[in-house]
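Reading through the structure tokens given below for one structure.
Only one protein chain is missing; all other protein chains are in place.
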């Protein structure tokens, strides 16, 4: 990075939108309260004033309607960025996302491209309870035809969103509600981060920890604790689930021979299972210990903040898992 | 089984519905074309005549509406069995299934039970293309609060459906379109199969093959081919994904030391990953080879029958995987 | 379709001399207001998680509607649902405890502000998903019809919810099956920060009920008597097997969509104007004008409620947290 400049994750996303809207008049925004109000998380602040109501469109509360409209607009020459306010609400629009957007190009034999980005946010941590705290990225990753981006820092969020908007296929871009105010360095020069490149957020040689979104920060905290015990953890941020950069994970495992996967999604049938399955499939002989997973407990998310905290992965759980992977008693 | 009686999978399901409706006046059916017409797959044949239109309710094409109504009815004393004609259409009702049915008991602190069964059918094999051939069981398994049943034979279908209707929680019961006409022995005596018990469909000592639904039959065919080569495969039918009977799989792996998982769902981020991850986590030292997975290619399902066949798992793929797991050249 | 749409007008004799009703309404509206004000205090103190969606200004709707309901009638509500829960008879202590995530809460602290439920009172549950409670209420009505219990189901939702597919599907289903359900749309003019007039062309949302051939009534939602009477027709229709009714209660929320909302989307003048028409102030005047309750009685009840709410909230603040084992209960 050539310029030291510190902005928040929300600001970084806002910048990405602004830059892409400037660069391409076909980029339009659709969503609830994104116009004059600037979005409930302030991500679209100022964009209505700058680009007008033809390009920043406040919609009725009808996620199926406006996601579908986003798909239709994308098929005919626009590049819509649709905001679904919480990832939990994608469930009211799931047919449009999984049966329409994801399959349109294939079903048409490649005639139709759907350059659509669905921005949404997920995750727990503030007592929003069962219907406003989920981490649903695995569902989108399981259905072929979508790319799935889940950024952890302002830098990544900006660079990945700009790339997402330039993709020719539908992209699900899942932000994390607890990261919006998090700050980080973002250069003022334009840059892009291609989808499908994981990032080593910390180097280490003893154990590999793979994660994404908010959990990356928990993993980094865990790595610092582990360092105090003389354990050097390598922290890899997948950044995108589709495409999945398994190569980087494999390379790291070839060095550390131990792997811990951490996600905020429900543990069972979550994406961590896929990474574990792939690594043991493709690097079986490299593993000195089973691949371990840290995920949310298999229950809906409780409102009570203590309960919520306990059921979501915490730094302590990651440290314990890493120690387990090293066969150290916990 | 005390009585030799052979009926189809569709008939077995029909019997389960009839018996449970007789046993409990609170059992009602909701769905499209299930009444006079008897359902597009003939599963509800004769039930309208027997139980009347108060209990067999033809609905408008509105899966969100009638699934939601099923939930409300379940919460207030009925035991609705809702038919969503194709599993692909659950996507238009996903909020009701995953945000409402699955979470209601938890959110209410246990005050409300939702004894609802959602019957649906999935899978490919007859050229129904991308929006009518999916295997979406993993999505339901990933969200806590639902039980997920995916039967492979008339016997299992009947016994599992009867148990599902007697559960106090929402159950997703996914039939397979290619199995409806498949015949099997079903006793005339009443019986139940509890959820959460996998079933060894064939014993063997050399390699464990885990599957469910239609793929179980493919696995059995593969086992027969393997037998010709002197390989004895053990075929386990999970029958339910939630609860997951991992113990039986582990026990088998302790014997065979090799595991192949087979599903018709898209390979990536499918349920096979969970089973693989769990087994390597919990039985790492038992494994003499990586756990291998056979699943559909990571693409939408093409219409052309040759292409569809090639992209879905076939007996040959299972045989190859088993040989691979035994380090035999394919 | 014309006859299906009705604009409710208050008869001159409504509640004439009915002190019992007046006292009940006054009590409930004040209880809701006091509860909601206290919640804001608690929220400001950082004692709650999530977001807080206040019902202040809409008290006449919950009150007028629920005065028609029996304890065993079913309701579904939304994240903005404590008002209706109180009107349905919920215990403020258990409500506060739930707001604070405590063990004594209706949902043991696991549901929270957006998911209030109370089985014994027929409160099937509040919903965080806009519109999602509507089909659920239709299902409860199906049970009532099927079991011939004489119960009815009633669902509260906002103006914005009428734009959701779930609304459409639920209303049509109820119409076709002729179910004993009442749809109460609380039109407070805004869906979050978006004026409803920007997201539909309908002047009256009741038109949307009529579109399914459901009799639909527009009523002044800040007049508790009008709400009560209009809903009575609907509840009677439902109970006597004549099918669903939609009520559009025109009202206004006097505070932000949620705590912290800067309310940049509306003018101070607009809010001030609605403050003049706010339901508690208005009903006080009605009580005085119609000699239903005198100044002293009104104040006495009000003061007593505020005191009670204070006490109850304090008690809830001291209630236990749920045990960690609760994470794993109530999943299936």
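Lettered A, B and C in written order, each chain numbered from 1.
Everything that follows uses one rule, which is that contacts are C-beta pairs under 8 Å (C-beta built on N, C-alpha and C of every residue); 3 or more make two chains touch, one makes a residue touch a chain.
Computed from a predicted structure; not experimentally measured.
Within the full complex, the residue among B:59, B:100 or B:324 touching the omitted chain is B:59. Within the set A:60, A:151 or A:300, the residue that contacts the chain not displayed is A:60. Listed residues A:145, A:159 or A:204: the one in touch with the omitted chain is A:145.
Within the full complex, the residue among B:25, B:127, B:187 or B:243 touching the omitted chain is B:127. For the chain missing from the display, the contacting residue among A:99, A:213, A:252 or A:280 is A:99, taking the whole complex into account.
Along chain C, the points of touch with the absent chain fall at residues 1-2, 163-169, 172, 175-176, 198-202, 207-208, 210-213. Within chain B, the residues in touch with the undisplayed chain are 32-33, 36-37, 40, 58-62, 64-65, 88-89, 91-92, 126-132, 297-300, 302-308, 310-311. Counting the whole complex, the residues of chain A in touch with the unshown chain are 28, 54-55, 57, 59-60, 62-78, 80, 95-96, 99-100, 104-112, 144-145, 147, 167-169.
Here is the rule we use: only the chains that are shown with their structure count from here on.
Distance from the centre of chain A peaks at C, each centre being the average of the chain's Cα atoms. Look at where the CA atoms of chain B average out and do the same for chain C: the two points lie 41 Å apart. Chain A and chain C have centres, each the mean of its CA atoms, that are 37 Å apart. The mean-CA centres of chain A and chain B are about 30 angstrom from one another, to the nearest whole unit. Shared interface positions of chain C, i.e. residues touching 2 or more other chains, are given as 107, 109-111, 115, 127-129, 132, 165-166, 331. Residue positions of chain B with contacts to 2 or more other chains are 64, 95, 99, 106-107, 144-145.
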